[in-house]
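A protein chain is absent from this complex, but the other protein chains hold their places.
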């Protein structure tokens, strides 16, 4: 895996993958939101009984590191597919959210920006 | 918002944002996995009582469209921050998962690739 | 299983079970809330790709019926243990919530009760 991956190309691979297997009828916004939520819970499951020290060292064990990367991939896959079926650009959504948060939570010592809303 | 956003730049904005507000002690892998899971459930909440038709039209209403984009942003933000604290590259994780899935679920009519593992 | 089960006895069995195996240090409120959330997602996972018809028939298949009962048991187990460590009475909490909801959502044709709060 030396090639660099970009989000748009991965998104297209996911869409083609589902189309080739006739999975698109299952990929409704509601089903994809449910699947995203289930995968996020599976990521949390890895950590649920760990102490903070164990949690911080989770990537040192090859099996649990693989499991973490696998669940991260599932979360991202369903997020991209959810966004694709609804026409949402997740990067723009995130950029606009960070803009709003910078306004809402000024840096310590910074004057709050005047609200436009 | 005409500039194009890229994932690496947004990831860095999130890291700087948390650092400037001294939020990093809260951003343990376990807490971020919990927060990711909570935000994914909030995205699902938008759809939980909707019919398939209502769910497909969710972006037609400006308020619910805003809510969808806001929750998508939160999910992606916590996923990127989770990956940052554990040193996981989410794009490589997804690319490798798609590779595995292409092997595991061959296209209809395609011979399964010989297993290397 | 002909004896009738009651919630208080099951709650006590769960507490004794965890105590006998020295699991109590793991049973913090936060860990139990995470585990409850994970088990609820596993219950949802059974339904995520099903049509409404398939979902309504889920108990007709012995394997999926077993899986549903197993996940219901896990959700209830973690809910009871969560309540036990925090001293919450789940039945009283539910009764009070139904009281509030009857006030908040009057039956059609019923005058809303005068608010006391």
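So that you can tell them apart, the chains are marked A, B and C in the order they are listed, and the count of residues begins at 1 in each.
Just so we're on the same page, a residue touches a chain if its C-beta (ideal position, glycine included) is under 8 Å from a C-beta of that chain, and two chains touch if they have at least 3 such contacts.
Bear in mind the structure is a predicted one, so any value in this text is a computation, not a measurement.
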item: Contact partner of the left-out chain, one of B:18, B:35 or B:80; value: B:35
item: Residue ranges of chain C at the interface with the undisplayed chain; value: 1, 5-7, 10, 13-14, 17, 20-22, 28-30, 33-34, 36-37, 39-41, 43-44, 46-47, 50, 52, 55-56, 58-59, 68-70, 72-77, 79, 82-83, 86-88, 90-98, 101-102, 105, 107-108
item: Chain B residues touching the omitted chain (full complex); value: 26, 31, 34-35, 37-38, 40-42, 44-45, 47-49
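Everything below uses one rule, namely that only the chains that are shown with their structure count from here on.
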item: Centroid distance [mean C-alpha coordinates] between chain C and chain A, Å; value: 28
item: Where chain A and chain B are represented by their mean Cα positions, the distance between them in whole Å; value: 1
item: Touching two or more other chains - residue numbers and ranges from chain C; value: 34, 37, 41
